[in-house]
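First the structure, which I've put down as structure tokens, then a few questions once you've had a look.
Only a single protein chain was left out; the remaining protein chains are all shown in position.
Then we have subunit A:
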Amino acid sequence: MVLNHDPSQQPMNGNGGNKVPDDSGFDQRILTAPVKSAVDKFQLLPEFLKVRGLVKQHLDSFNFFVKTEIKKIVRANNLIRASRHPHIYLRFLNVKIRKPSIVDESVTDEVTPQTCRLSDQTYAAPICVDVEYTHGSRDDPRLHRRLNVEIGRMPIMLRSCCCVLYGRDEAELAKLGECPLDPGGYFVIKGTEKVILIQEQLSKNRIIIETDKKGNIAASVTSSTEKIKTKTVIVVENEKFWLHLNQFPKKVPLMVVMKAMGMESDQEVTQMVGRDPRYSYLLLASFEECRKCNVYTQEQALEYLDKMVKRSMYSSNSAEKESRAFSVLRDVFLANVPVDGDNFRTKCIYVAVMMRRIMDAILNKDAMDDKDYVGNKRLELSGQLVSLLFEDLFKSMTTEVKNLTDKMLDKPDKAKNFDISTLLNRTQNIITLGLERTLSTGNFEIKRFRMERKGMTQVLQRLSFIGAMGHMTRVSPQFEKSRKVSGPRALQPSQWGMLCPCDTPEGEACGLVKNLALMTHVTTDEEEAPLISMCYSLGVEDLELLSAEELHTPDSFLVILNGLILGKHRKPLRFANAIRKLRRVGKIGEFVSVFVHNKQHCVYLASDGGRVCRPLVIADKGVSRIKEHHMKELMDGVRTFDDFLRDGLLEYLDVNEENNTLIALYEGDATPETTHIEIEPFTILGVIAGLIPYPHHNQSPRNTYQCAMGKQAMGNIAFNQLRRNDSLLYLLVYPQRPLLTTKTIELVGYDKLGAGQNATVAVMSYSGYDIEDAIVMNKASLDRGFGRCIVMKKYSAVIQKHSNDTSDRILRPNRAADTAGRMRVLDDDGIAAPGEILKPFDIYINKQSPIDTRTPKASAANLPDSAYRSNAQSFKGHGGEVVDRVVLCSDKDKNMCIKFLIRHTRRPELGDKFSSRHGQKGVCGTIVPQEDFPFSEKGICPDLIMNPHGFPSRMTVGKMIELLGGKAGVSCGRFHYGSAFGERSGHADKVEAISETLVSKGFSYSGKDFIYSGITGCPLQAYIFMGPIYYQKLKHMVLDKMHARGSGPRVMLTRQPTEGRARNGGLRVGEMERDCLIAYGASMLIYERLMLSSDPFEVQVCTACGLLGYYNHKLKTGICSYCKNGDKISTMKLPYACKLMIQELQSMNIVPRLKLADA
């Protein structure tokens, strides 16, 4: 749907340029315009990211909460009044969040996030309020004011406006121990970094037409106001309109509801819906249904509905005042539509519009709404979620204060000199603990809305820098993952540029979990009132002034703001353009969207939060408003991204408004109908997919695989990586920047914190150890540091204080004792010394615990040595690990906590997993010495050899181009680019150009080389495709996985070997393996595997009764306790699990008997 701009429209500001008088017969602007030379708008991107940042959505929403939302919440609940003494009260005047700090024994210190991470604390700031309250005796209180009373502590999002990192430059960040490339946007709760995932939801307060389970067409509205969240469904069943509402146990005829709202005349209803006879025909049955119920007037309708309303617990006290149905209709039914007194007209119109949409859908199936359409979705961000939580906690705090007040006032002695503000100190924990608990567990529980959601927060993935980035842009789905529908999982055309088409997990969450694209912005709520009044002054006719008949005149459009019908407008295009103009000059918010829906005859305005939108260049009749000089000003630093917005060169469009535009990919493609031009096509991808060079040449699933693997690649995590205390950290020893980069890589800083190495790859088969994607590696390359990695693991020990005041202690190691060998690494303080090399079973802390930790002791401090037993912790590893650091700190219970960081440097070995950036993973198949490796006459010898069978079926042409580009890059000394769709705009080097470079450097244009075998010295029969490809080492390493066992631990209950590597378990011969052995007839092997190597057990079986007996050691015979003798006892072997089952069956009154035959 293309909407032409009003021809008379001129750019609002001078910068639009090219003003040409319109009186000439043809469009001079096109003719006189200089030959289009595409302006390189790429520079806008770094500028955008500088202003907005990669996780700006999170920061914006949290800032919005801290600056605006929290004040609103407090203002809405600002009064606490004693219920029996109403003159005693407390009023909140103002609320603010101060600088983050920690309180340690009543000393408050400012903190940095890094200290919180290291010392397992919460990075939180006090929430302070100014209060006005009564003070003094119950009967004669005086009014007081106190400023900055703390009511709790709010966890602070890093890099938000409350954070100490806000606005700091690189040097200052480094001083605070923070990585400048870290985007922030997460919380530090008890030392762990927590991200609140972006939640995807269906839009609130919008009419959605869908089919329900029975195939009936229904219109549903999920209303959400500050007070209440309800869902209203109008459904057509048996050709009649019905209303579903939770307050009515059964469905209710809609016409009765209309009557109850004062629409007694059927004619008026018909008029409201529209006078099309087809509509009237569809309404007929519903009118009759109403008549059948004998409802003609409002009173009758209310009476009828009263009977239908669900009886609730407190029905008695509200019933007397007004009809319960009346209050349900007012407060619950379509709660988002405000009712002025008892004037239900707005609601009636709303219902009429819903009915009209349903009837449209009945007459024309196209009018159904698509739930998966991105425009119908809202993204809920951390700020909104924290705000919900805070509101709930704040309310429970005020009720708690109120309850305490009432209690205190009832006690005469306390009421004498009663200071209500002191109660605030006592209830601080409600907010502090509530926020902390919710953020650390991720279980949101908001009683008011009956919201209970699990897994809302996650520990930030710090396996790789890019993994952390990707985690912050992740969007988690609204549905549970088990649903077997394809709709929500499919790629939506409307997600273009908003959500990354590549980055989604494989498996059950495929297509449900999404990631934001590079330029996506998520809006925050905006004030509606000024918009409403502006709409009226722009010629929107108020509903109140319109008769039912006038509502749907054919040439007028309804104007709907955030789901609320404002009125109608006769010239929708002019109205929309006016709003757009105002937005472009900055008179209204930049994120307000206008969308003219021609089919529905509606103009939708939206200013609500959670819409996804993205910036686009505005074009007038296909001519970009951004000219060369603008970009030059940007380069010179005179112009910022916001200036572009303010000058009306760029604007943000949300998904709905995009429907009114015609967007050209490049300036050259623009036609006179074009309204907007993309900034850069590669912004369609997200952060992680942006790392792939030439992704547009790859088969699509390969890019998706790479998105999953990029997060597992080892590399550098952050600039402060060696000062962090992560429980598991994988680092690469020599990470490199990819030879073939993309613009996204530079924008996100992957070139500074890379996760891979440029390996010279020869695509050929070699040695047969390269089948099934295995890789042959050059031993000399490994010797020189290729793929070398550091694994850091955290071990901790707590010096526990026990209930009887005794406590654990650390002992200086006794160097003479026989355990001295295992104590080798200990320092004199009994703790392992940094730099020591560990062997398996070395003791790293010589801890002792008191034997008795319960009974109180007189001299708890100096117990004799005999009262302690050794509780030394010994190291279980591979050997060769080194103690990197030892950190002493106190944990939350004020116990001393000792953390050991153990470092292990590993070189690649057989079976370690590697992958290129094109979803081509493989394990190391064999390691071959350099002299056996093939070489070219230039002396080039590959680092690894990849089997060519990896290419035909995977179709990763991008990898081949990466190899070519990389080869050209190393030979000419320039980093080549491979940004997505970048060939046209010069952000990706073309293969022709690369080939030319190769030829000029003496290589074949095809990237193939003439190669000699290293084993024989003879030339190989084929030319070998060889060059550098960026390879990632993935975190899956053989050392962490390999496992075998001879004999070992067993499970207590069944006496069978334990399961799993962590418990040194056995390898199971499962049913299928057993089946094979049975089929083969290897009976002795089955016997040995399933019984002798598992749980053999000798039992005494009574051949008389068939029950199990026991062995009497004194008499040296078996005895049957049922037959009371040992006459017919046989001894046999049985799996213990079988004996267990027999006994368990016996305990259930089932008697299994064994019948023995001679073998």
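As a convention for this text, a contact is a pair of C-beta atoms (placed from the backbone, for glycine too) under 8 Å apart; a residue touches a chain by one contact, two chains touch by 3 or more; residues count from 1.
Just so we're on the same page, contacts and distances are computed from a predicted model.
Choosing from "DNA-directed RNA polymerase II subunit RPB3", "Exosome complex component RRP4 homolog", "GTP-binding protein" or "V-type proton ATPase subunit a", the protein name stored in UniProt for the chain missing from the display reads "DNA-directed RNA polymerase II subunit RPB3". Screening A:Phe64, A:Phe1003 or A:Tyr1136 against the full complex identifies A:Phe1003 as the residue touching the chain left out. Here one chain is not drawn; of A:Phe935, A:Tyr977 or A:Tyr1031, the residue touching it is A:Phe935. In the complete assembly, the contact with the undisplayed chain comes from A:Leu722, out of A:Leu404, A:Leu546 or A:Leu722. The missing chain, though absent from the display, is touched by one residue of A:Gly1017, A:Gly1046 or A:Gly1060; that residue is A:Gly1017. Checked against the full complex, the candidates A:Val733, A:Leu863 or A:Val957 give a single residue touching the omitted chain, namely A:Val733.
Of the residues in subunit A, those that touch the hidden partner chain are 722, 733, 779-781, 783-785, 788, 790, 835, 882, 884, 903, 905, 929-931, 935-939, 998-999, 1002-1005, 1009-1010, 1012, 1014-1019, 1023.
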